[in-house]
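First comes the structure, then the notes that go with it.
Moving on to chain A:
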Amino acid sequence: MIDVKGLRKSFGDQEILKGINTHIEKGEKIVVIGPSGSGKSTFIRCLNLMEVPTAGTITFDGLDITHLNSKAINYVRQRMGMVFQHFNLFPHLTVKKNITMAPVMLGLMSKEEASRKADELLERVGLPDKANDYPKQLSGGQKQRVAIARSLAMNPEVMLFDEPTSALDPEMVGEVLQLMKQLAEDGMTMVVVTHEMGFAREVASRVLFMADGNILEENTPEQFFANPQNQRLKDFLSKVIS
Partner candidate 1 sequence: MKKITLMLLITVLCAVALTACGGSKKENTVHSIDDLNGKKIGVQIGTTGDTLAGDIEGATVEKYNKYADAVQALKQGKIDAVIVDSDTANVFVSKNKDVELLSEGFADEEYAIAMHLDNTKLQEEINKALSDLKADGTLKKIKDYYDGDKSENADAKPYTKDESVSRNKGTLIMATNSEFPPYEYMESGRIVGFDVDMMNAVCDKLGYELKIEDMAFDSIIAAVQSGKADVGVAGMSVTPARQENVRFSDSYTVTHLVVMVRK
Partner candidate 2 sequence: MDLMESIRQNFIDEDRWKYLFDGLLTTLLITIFAVLIGLALGFLVAIIRSTYLKTGKLKILNFICKIYLAVIRGTPVVVQLLITYFVIFGSVDISKGLVAILAFGINSGAYVAEIVRGGIMSIDNGQFEAGRSLGLNYRQTMQHIIMPQALKTVLPALANEAIVLLKETSVAGYIAIADLTKGGDIIRSQTFSPFLPLISVALIYLVIVLFLTHLTGKLERRLAANDRR
C-alpha cells in the first residue's frame, strides 16, 4: 500500500533521514520506536508530505506521491488521517464542527451526512455528550479522542499517529491507547510513532527501530522485543524497559 524507497530529508545542511526503505501492507499496524532525534517523527510526516522529502520516493497505492502538484497532494492527504502529539484541535470551533468541517468543505459529505457521521464517531470515541463543547473545555485525553474522530471523519485508508500520547497526563494515556487498539481491531492500516512499548507489543504487526535517520531493525513484536539483533536496539530496550 505504501512503499518507501531511499527516503532522505535534510533541514538545511543537517540530514535527518538518511535513506529509509520500507513497505507497508494494507491492514498492517506499524509501530515506530527510537530515541528522540532519531528521525521517526520526520519519517511519519514525510508519509503524507507534511515534510517534502529531499530525495527518494513514496508510493501510495501505486502512485508516486513525491512529485505531485499541490492539488493532488491535498487529495492524497484526504485519504491519510494524521493525529498529532498536541492534538491541534481548532479552538474556535465546537467539537462537532471540528469533525464536520473538512468533509463538508471538501464536498465529500452534505452537512446532514457529516453531522450524522460526527455523532456516530463521537459515540465510537466515547464522547457523545461533548458535541457542542469547545476544545478548551475538554481534558487532554478527550481532546486526542476528538482529534482521532476528526481524522476518521474523512474515511481515511491509513492513519498516521505522531506520538499521540506524549503530551498527555499519565492517567489519560490509557483511554487514547484503548481507542487506538479498537481501531486496529477494526482493520485500519496504522503507522504509529510512540514510546508506549506495551502498545507496540500488543497491537503492532511489525515494529521498526529508528536511530540516526536509519531503520536499524524491523521485526514482529515477538522477535523484536525477545530477540533484538542490533546493539543500539538492545541498549535502547534495556533503558526503556526496566
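As a convention for this text, a contact is a pair of C-beta atoms (placed from the backbone, for glycine too) under 8 Å apart; a residue touches a chain by one contact, two chains touch by 3 or more; residues count from 1.
How these were chosen: all candidates are chains of the complex that A comes from, given by their letters.
Everything quoted here is computed from the prediction, not taken from an experiment.
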item: Given options 1 or 2, the chain of this complex that touches chain A; value: 2
item: List of chain A residues in touch with candidate 2 within their complex; value: 48, 50, 70-71, 74-75, 77-78, 80-82, 84, 86, 88-92, 101-102, 105-106, 134, 136-137, 147, 150-151, 154
